[in-house]
Structure formats: structure tokens, C-alpha cells
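Quick one: structure below, then a few questions.
All protein chains but one are shown at their positions in the complex.
As written, the chain order gives the labels A and B, with residue 1 at the start of each chain.
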Amino acid sequence: MLAQQIINGLSLGGVYALFALGFTLVFGVLNVINLAHGAIFMIGAYAALYAVLVFHFSLLPAIFVAALVTGVAGWILDKLIFAPLRARRAPHLAPMIATIGVSICLASIIEGYFGSENLRFPLDTLPSSTLSLASAQVNWLDVNIIGLALLLMGGMLWVIRHSSTGRALRALAESPKAAALLGVNVGELFGATSVIASILGGVSGVLIALYTNSVFPHMGQPMLHKGIAVVIIGGMGDVRGALIGGFFLGFAEVLTIAYIGSNMRDAVAFGLLFSVLLLRPAGLFGQAPQRRA
Amino acid sequence: MEWLDSFWSTYSTLVLSTGTNVLLALSIYVTLACGLLSVANAGFMAIGAYSAVLLTLHTVTPLPLALMVGAIAAAMVALLIGVPTLRLSGVYLAMATLAFGEVVRILILNAEDVTGGALGLNGIPQLVGVFEVITSVAVALYVFLRLAHSRIGRTITAISQDEIATELMGLNVRAYKLVCFVIGAALAGLAGALNAHFTFFISPNEYGFERAVEILAMGVIGGVSSPWGAVLGGTLITALPELLRGMGRYRPLINGVILIMIILYSPKGLWDGLQTLLRRVRP
Partner (left out) sequence: MLRLSALSKNFDGLRVLDNLDLTIPSRGVFGLIGPNGAGKTTVFNLITGLLAPSSGSIEFSGERLNGLPPFMITRRGIARTFQNIRLFKEMTAEENVLVAMGEHPQYGVLKALVPGAYRRAEDSERMAVRALLSRVGLSAKAHQRAGFLSYGEQRRLELARALATRPKLLLLDEPAAGMNAAEKQELGEEIEKLAASGLSILLIEHDMRFVMKICAEIAVLSFGRWIAQGGPVEISAHPKVIEAYLGNNAREN
């Protein structure tokens, strides 16, 4: 029983962490609260579903399709919305409002094409075998979800910590002006951040679609709320915080459902969130810039 | 006069919701004007609505008193959370306040005994009409327009431009920001209390994330250079879905596109954009 809960916590937490990682990346580097991240997540799920249903792709190539589609979406998002607003030195919240517009548009387009009903992946595309682990029967699907989430997170962390792009990204998050002086191509890097963040969002969309086996146009909304909760708990704009916060929320939810009751699921998560807000508004790991010179 | 009656029966709710939306837009205008990116107003609206409704539903409280309690309850909570959260600046504050709104919604959802949980509260007496709404909007607008040009308005503009320089002019920036935050909350609470008393029914989901973001959209689209911007933003966001009624299933799509266009082409808000346009026309 507990082993099963741990597996559930790991897979749900992994998906949350992946989603929050993309969200926090855009927040930290572009200084934008990207409310379209939930819609991109939903697009990822639909892209994979389309690849499976129409082109009869198997799961892994379908995930690649989702990554490709959402990556392109991230690029368009930057070129069409973020870049022009940066150029115009728009007030802080302007890009956030624009991403609401994007989110509404994407959900409405998908609803127009696929309809508003709940779609599923065909059963034969999902791995059905189980794996005996300790005393528990572990579903291969969960193992795949955890593996893929960990792989992507590890890759991202490696890029941020050790590559020259990662150094440039950190410089950019610190101060765009300073980064430009260091010879970083700021515009290009902002675009790249949006692409990477969207891919992370898109893939997490496919994973949650597999985990819950349902795909619907407004699936991004509840996820966006959770992304915000994760980012606050972990620390705003902090990559490590997003990962820890993601797993934390995943486990908190799974354990609450198992031992307290499913109706208390959100209450626990947000009770935690509220205490963090009051006691440490910058998050458990974050160091949000506070007032003062 | 028959057409007036039929017009009224169709559009009276629209007029009422335009009024409360303008109040909400003004509530976020106060915080945006001093550079606070707060998105907590849906939460404050909920607090105002529930505390007023619990009074009128279970006791014989007169409406004005219930409205006042709604506004004051929201203000008290703002005072409580304002002290820790206003230390955050910029988008960090936006994020924290967005989460606060969600916390309020979840709390209401789970306090079933008092709030009715997800089912909400039904059978709220219809005490609010056009008079109450228009009066509230007129008073709030008058106060803001007057203050905008006074010493207080000047200080708030200064804070939005450079907090540190303002502080070093001997002005208590933290206090000003806290007061703006609390007044914004009181106004949102009032709007919530008013709104609840003409909709018959309230439930926590009306005050969630979407509402928070809608209020913010009204503020940003109208712009913060003048209280009139809030009037414009509130009216437009209320009217837009009505105007697009003929568009059928593409209504949300067009709604979204218009939102994006306004932000892209008039990032400082429509009121500001309008005035730039007027200056260009009249050399």
C-alpha cells in the first residue's frame, strides 16, 4: 500500500515538477507570469493524442511530436507576444494579461476542432504490464512517467549548471543589462527560454494525460493553479525549488487522498501554500528581490 | 415606454454587473497606481460577498450595514496579509497574491458548515438595485478623481515611479502602499457584497483564478494613468462578451484576440492610448 503511494507520489510529483520547471524558468528569466503555460500543457497532450490516433504513432514518438509542437508554440509565443512587449517596455503585468488572451485563444481553437468532450488514449497504446517491486505491483506506465520526468529534469539541471547556455541564462535572470554587456545575445536567449519552457510544459501535458488517461480543452487550468502553488512553495524563479516543490505537492496530494480523503486534497496543498505566503513569502528556497537598493 | 421596460428587463443585470466591475477595476487601480502588482482582489471580493451575505441571510441586518461589514472584513484581511507580502516587489508580489486568492477560494470551499461549500449560498435577498450600485461607483470615482490631483495622489504617482527616491523625500512608502492595498481590498469587498445581493446565489468558484485575472485585465486594459481608465476597462470587459454574442462558438477566440491586440498596441492601457491619439489628432 505504502509502496504504491510512493510510486503514485513520484509520478504525480514528477509531472508537477516538470510543469513548474517550465513555468519558473519563464518567470525567472523573462520576468513574466506566463498564464498560457497551462494552455501549452494542454496543446502538448492533444498533439500526442493526435499523433497516436491519426498517424498511429507509438507513445515515445508521440511524445516527441508533442515536444516539437509545443516548442514551436513557445517560439511563436516569444516572437508574437513577449518580444514586442519587451521592445515597447510595457508595464510589468502587460505580458501576463496577453498570455491570458493566448490561453483563451488556444483553448477555444482546440475546443472548436476536437470538441469539448473528454478524450482518451486507446488502451493498446498504453503499457499494461506490471512490475513486482517489493510487495507492490507497479505499473510500467508509472515507471515510464517517472523515468521520463527525471530524465528531462536531470537534463535541464545539467544544462543550467554546466553548459555555457546555462551560464548565460543565469546571467540573464540576474540582470538582462549585465548579460548583454557580457556578450550574451539576449533576444535569442529569451526566445530559447520560452521554447524550452514550453517543451517542458508540453511533455508534462502528455504525461498527465497518460497518468489520468483523459484529455480535454481546459485541462490546463487546474494544472496552472498547481504550478503557481509549487513555484510559491519552492521559491519563485528558483529551479531547485520548483523540483522540490513539485514532488512535495505530488506526495502531499497522494498521501492526503490515501489517508485523509480526496475532498481535502486541495485544502492541504493550499493550506501549506498559505502558511508559506505568510511566513516566508519568497518561498522556502527562493530569494525574491525585496525592496531596498 | 414599453421598449424601455423590455430593454431594462434584458439589460438591467448588465448595467449592475458593469457597475460592480467598474468598482473592481477601481479597486485594482488603487494598487496598480502605486506600483503594487497585486492580484488578490478576487479573494477580497469573496470575503466581502460571504461576510455580507451571511449577515443578510441569517440576521435582519440592514443592507448598508451589511455592505460596510463586507468592505471592512476584506480590509482587515488585507491588513493582515499586507504586512508580510508587501515586502515582495514586482511580479513576485503578483504571484504571491494570485496564490492568496486561491487560498481564500479553497478555504470557503472547505468551510461547508458556514459557506455551503461548493454548492454555495442560495436565496440571497435581492436588496441591491441600480441606485446602490451607481451611488457606490459615483462616490468611489469622485474620491479617486479628487485625490489623484492632491498631495496624496502625487505621492502615489511618485512611489510608482521610484520608491527609493520617494522614501528619501521623507515619505513613508510602506505605509502608503499598505493603505492603498487595504483600500483596494475594501473596494473589492464592497463590490463583492453588492454583486452578491443582485445575483441571488454565490459560490466559491465565482471568485477563483479566472475572476482574479479578469479584474486584473480590467485594470491593465484601462490603464492606471487616471481613474477613468478603470471605468473604461471595467465597462469594456463587461460589454465585450455581450458585443460578441453574434459570433457563436468563436466568441472566446475573438475575445482573446482583442485582449492581445489591446495589450500589444496600447500596453499602457486604453485611456493612455486614447489620449495619445487625441493629442495626435489635435495638434
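We adopt the following convention: a residue touches a chain if its C-beta (ideal position, glycine included) is under 8 Å from a C-beta of that chain, and two chains touch if they have at least 3 such contacts.
Just so you know, these numbers come straight off a predicted model, no measurement behind them.
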Subject >> Per the touch definition above, residue among B:L168, B:L243 or B:M261 touching the missing chain >> reply: B:L168
Subject >> Touching residue (missing chain; options B:I152, B:L244 or B:L274) >> reply: B:I152
Original post:
Going by the touch rule given at the top, which residues of chain B touch the chain that is not shown?
Top reply: 142-143, 146-147, 150-152, 154-155, 157-158, 161-162, 164-174
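Here is the rule we go by: only the chains that are shown with their structure count from here on.
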Original post:
Using CA atom averages as chain centres, what separation in Å is found between chain A and chain B?
Top reply: 30
Original post:
Contact residues on chain A for chain B in the complex?
Top reply: 27, 31-33, 35, 81, 84-85, 88, 90-98, 100-105, 107-109, 111-112, 221, 224-225, 228-229, 231-232, 236-237, 263-264, 266-267, 270-271, 273-274, 277-279, 281-282, 288-293
Subject >> Contacting residues of chain B [partner chain A, same complex] >> reply: 32, 37, 81, 84-85, 87-92, 94-96, 98-100, 102-103, 106-107, 109-110, 163-164, 209-210, 213, 216-217, 220-221, 249-250, 252-253, 255-260, 263-264, 267-268
